[in-house]
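After the structure tokens below, expect a handful of questions from me.
Here the complex is missing one protein chain, while the rest keep their positions.
Every chain is named by a letter (A and B) in the order it is written, and numbering of its residues begins at 1.
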Amino acid sequence: MSNTQNKSNLNGDVHIHKNTDSNSIDKKEDDRPEFETNLANTLLHNFGEKIKIDFIKKNRIKVNVQKENIVEIAKFISLNMKFDHAEAVTGIDYPEQNEIEVVYHLGSYEDNLSNQILALSTSAIREDDPTPGSDRTKLPSLRNVFYSVEFHERECFEMLGVYFENHPDNRRLLLPEDWADIPPLRKDFKIKGR
Amino acid sequence: MLKDLVMPQNANVFVSKLGDILVKAIDQPLGYAINWGRIWSLWPVHIETACCSVEFGAASGPRYDVERFGIIEAFGSLRQCDLVVVQGTITRKMAPRLRLVYDQMPDPKYVIAMGACAITGGLYFDSYNVLPGIDGVLPVDVYVPGCPPRPETLIQGCMLLQEKIKCMKAR
Partner (left out) sequence: MSELPPGIKLEKEDDKIMTLNVGPQHPGSGHMRIIVKIDGDYIVSCDPDPGYVHRGEEKMAEYRNYITNIPHLERPVIHDSCNILYPYCLGVEEILGLEVPERAKYIRVIASELNRCVYTLYWLAIYGIFLGHSTMFMWPTGDRELLIDLLEKLSGARVTHAYFIPGGVRNDMPANFEDVCIRQINYFEKRIKQYDSIFYSNPILKSRTIKTGVLAQQDAISLGATGSVLRASGVDFDVRKKEPYDVYDNLDFQSNTLKSGDSYARSKIPWLDMLESCRIIRNALEKIPKSGSVRVKLKPNPKAGNVETYKRVESGRGSLGMYIISNGKPEPYRVKISVGSFRNLICLPYLLKGEKLGNMPAVYWSLNYWPVEADR
């Protein structure tokens, strides 16, 4: 795995946003793996303030973006950074912060990237009294960017009540058809006996 | 007495008495024959409900080979079956379907609850989507405990069911 090859791969065509070069990570810590830092820098160079790097570990990067920018950034990740599929879409409920975080674990089948997982996270507003589909808990769907998230997003919708806009098929997947309770993976849904 | 009965106006009473005598005479051997037929044709419906189906499959394999007893041949349409082996957890989504399958089967029909989940909910006692046992859905004849039960246990459960059918009154 050579890094020069990676760079040519990643900086293929960067034309979306080039305004904030000053925001890149200059203070490189020693224990930060080089390849992953380069990947994160590619994102930072192009999107600047729009993304926040949560952590960079060996083979794992997590970036946090606003939900308005997620489609644009996902398109960049898919086209220019060659992350081609989603491994998992996880919804996490944070009642204290009043938000529901949705994490896309993106992987790649390219040879040099196949050990990398890029976690792209965003958050939606959480409603205390949810009515899935018709409240403010909405996110733009990434289904047009990553085809593989289709069933994952459907699962996330029924489990957390996050409605994905522009998703072609926002039906229920795993839960029974007559499920009338709040989405079960919310923290205020208590299971019996606990 | 007998002379009264053979009067034409008492014919219905006579026939019913005769019927009683006949039933008394041949009910036991006939019932035995019917039950004997039933215990060797315990064919289960092909419905898998959860992970116990792995051990159910292993029971039909060469080592345990439950078909040597002539039972548990997991093929055929549900119209030709007379046994439901509930192989594990019943979720809220599966329960109406299980009942639907049971209702479509012809009488007589028997139910074996296989695995801890089918008996009490087992490991999933506090899950939001799992029924605490199938007693509320189906009338269970034999409980086979284990998580999952070994194939031997399943075979033993089937033999217990055979014993039970032997003692039943054939209808």
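Basically, a residue touches a chain if its C-beta (ideal position, glycine included) is under 8 Å from a C-beta of that chain, and two chains touch if they have at least 3 such contacts.
Model, not experiment: these values are computed from the prediction.
Within the set A:A88, A:I125 or A:I182, the residue that contacts the chain not displayed is A:A88.
Where chain B meets the missing chain, the touching residues are 45-51, 53-55, 57-58, 60-63, 75, 78, 89, 91, 93-94, 96-97, 100-101, 123-124, 126-130, 147-148, 150. Taking the complete complex into account, residues 59-60, 62, 84-88, 90, 92, 103, 105, 107, 109, 114-115, 117, 119, 146-152, 155, 159, 172-178, 184-185, 189, 191, 194 of chain A touch the chain not shown.
Quick note on the criterion: only the chains that are shown with their structure count from here on.
Note: centroid distance chain A to chain B, computed from Cα atoms, is 51 Å. Chain A makes touch with chain B in their complex at residues 175-177, 179, 181, 184, 189, 191-194.
Partner chain A is touched in their complex by these residues of chain B: 91-93, 125-129.
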